[in-house]
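Only one protein chain is missing; all other protein chains are in place.
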Amino acid sequence: MTQELITTLVKITLWLVVLLTTVPVMVWVERRASAFIQDRRGPNRVGPLGLVQPLADALKFIFKEDITPTAADRPLYLLAPLLAVLPALTTFALIPFGPDVVIDGRTVPLIVADVETGVLLLLALASLGVYSLVMAGYSSNNKYSLFGGIRASSQMISYELALTLAVLAALIPVGSFRLDEVVLYQQGTWLGFLPRWNVFPQFIGFMVFLIAAFAETNRVPFDLPEADSELVAGYHTEYSSMKFALFFMGEYMSMATLSALAATLYFGGWHLPGVRFSDTWYWALAQGFGILLMKVALFLLFFVWVRWSFPRFRFDQLMRLGWKVLLPVGIFNLVLVAAMTLAGWL
Amino acid sequence: MEIGVFLLFALLAVTSALVVVVHRNPVYSVMSLVVTLVSTAVLFVMLGAPFLAALQVLVYTGAILVLFLFVIMLLNIERETQRTNGGWFKKLAALISAAIFVAIVGSISLQAYTGRFLEALTPESVAIEPLARELFSTYLLPFEIIGLLLLAAVVGATVLARKQDAVSPEKER
Partner (left out) sequence: MPTVTATPPLLERYPEGSILPQEGLDQPAWVVRREILEDLARDLRDHPETRFDLLLDLCGVDFPERSERFEAVYHLFSVTRKERLRLKVPVSEAEPVLPSLVDVWKGANWFEREAFDLFGLRFEGHPNLRRILTHEGFQGHPLRKDYDPARRWVLTEDKVYRPRPQQPVEEEDEDLFERMTINIGPSHPAMHGTLRVVATLDGETIDASEVEIGYLHRCFEKMSETHTWQQVIPYTDRLNYCSSFINNVAYCRTVEQMLGIEAPPRAVWARTILSEFSRIMDHCVCNGSVLVDAGALTNFWYLFQPREEIYGLLEACSGARLTVAYGRIGGLAADLPPDFEDRCRRLLETIPPFLDDVDALVAHNRIFLDRSVGVAAISGEEAVNWGWTGPCLRASGVGYDVRKAYPYDLYDTVEWEMPVFQGGDVYDRYRVRMAEARQSLAIIRQLLDSGMPEGPVMVEDPHVALPSKEAAYTQMESMIYHFKLIMDGIQVPAGECYSMVEGANGELGFYIVSDGSGKPYRVKVRPPCFPIFSTFSRLIRGGTVSDAIVTLGGLNVIAGELDR
């Protein structure tokens, strides 16, 4: 019992450290990458290559004046930024980050919450993220914030459907909601060289997932809830200081979680063909975690790349894409994968 | 420890359910309903039905209540509260709710009194696979009928929504 508690705590700490480091690293990457894309230099004064810049940013956030509008709905206004980080901080528990390891004769699965409902629970927790945006939009007592909140609620619900459909399709050949089994299913190769990753047979599903993931994280081209040129800053217009920073962190952490989910569902998770996992538990852990993080990092870079390349959708176009394109395509993909599984091709 | 968790979430569920009914601001009511549903989801997990819990959070709190909020935010709250204050409608609703409450409590007490509980669910029977097997074999017909019902509801909702929006079919929803 105590041993189990300790291992779980260690696993949670490990993930938390990684997630919380993602934020400053991503801030730096985003700023440098956008500068690179836009033919600028980007932050290069604080530390070598501007590496200490995120720290300076964080200090700035902490020391900024924290303003609460007088007419704001105080309880909800204060709760909203907290809710922004909550889903991102809980969903990682369901993502496996390595093979089962043996420590002192006990088999320890490298996943925090090894439950049967796995990915369903993950989606359920992730779906709570919308409340933070809606609450922020409502409680700020600002019409632009309200607009952002309304946009956020309808956008996230619409794309959650497509996201769930894509995820379900990825689970069909595996026959389980457990993400560790999804990873195990993707081990090995096709024709000797192609990894047995879901992305190849389910490319349509992957695209649906990817687009929906962009919409769920409110990133360009789906950043309508905060569309700065239209809604000033959308739902977080009235937030300053660390409250604003929490929204900011929430966005980056959900990006990281969704990237991890994408890597797990479609790119073999912690597994990479040709990598032999060590028998020593800490080496296996390092290997699994390293491979997963590498994949996550590539996804995050992709997020950044897309953000600085595309214009933004208009709201009705966004809805049209979600309901008239992604949803039918998602259903089609689901049926297709089901049929392929029945035919025994997968 | 289990008793403690149960008490905590049961209390939370009941209090927040009360807030849903009592609070004047509909936004707070919806937020309390979120708490109620999440708390009951926790109770479901404790009863050994994690699948039900996950679905409850995913469907009810993740989607349906957000739509509630969406509509409430679009409506002019003050005008609506004035309009629906009091009236026979409210009393009728209260009456029906009370009747349902009495019926549920009554039936449970009756079963407890007669000692004839339904067959208890085991974790094995509510695990995903057996559940799915039951749903798609024994209960296939009800399942399909419910599906049909939902489809009819979707069609009905579309028809209702379209009527007002006939002028500009471009701007959906």
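Should a chain be cited, it is by its letter among A and B, assigned in written order, with residues numbered from 1 in that chain.
Convention: a residue touches a chain if its C-beta (ideal position, glycine included) is under 8 Å from a C-beta of that chain, and two chains touch if they have at least 3 such contacts.
Remember, predicted model here, so these are calculated numbers, not experimental data.
For the chain missing from the display, the contacting residue among A:12, A:37, A:78 or A:338 is A:37, taking the whole complex into account. Touch with the chain omitted from the figure is made, among A:77, A:239 or A:313, by A:313.
Against the chain not shown here, chain A presents residues 34, 37-40, 143-144, 147, 220-221, 223, 227-232, 308-317.
Here is the rule we use: only the chains that are shown with their structure count from here on.
In whole angstrom, the spacing between the mean C-alpha positions of chain A and chain B is 28. Every residue of chain B that touches chain A in the complex is listed here, in rising order: 27-28, 31, 34, 50-51, 53-55, 57-58, 61-63, 66-67, 69-70, 73-74, 127-128, 170-173.
The touching residues of chain A, when paired with chain B in their complex, are 73, 76, 115-117, 120-121, 123-125, 127-128, 130-131, 134-135, 137-138, 146, 149-150, 153-154, 156-157, 160, 164, 177, 316, 319-320, 323.
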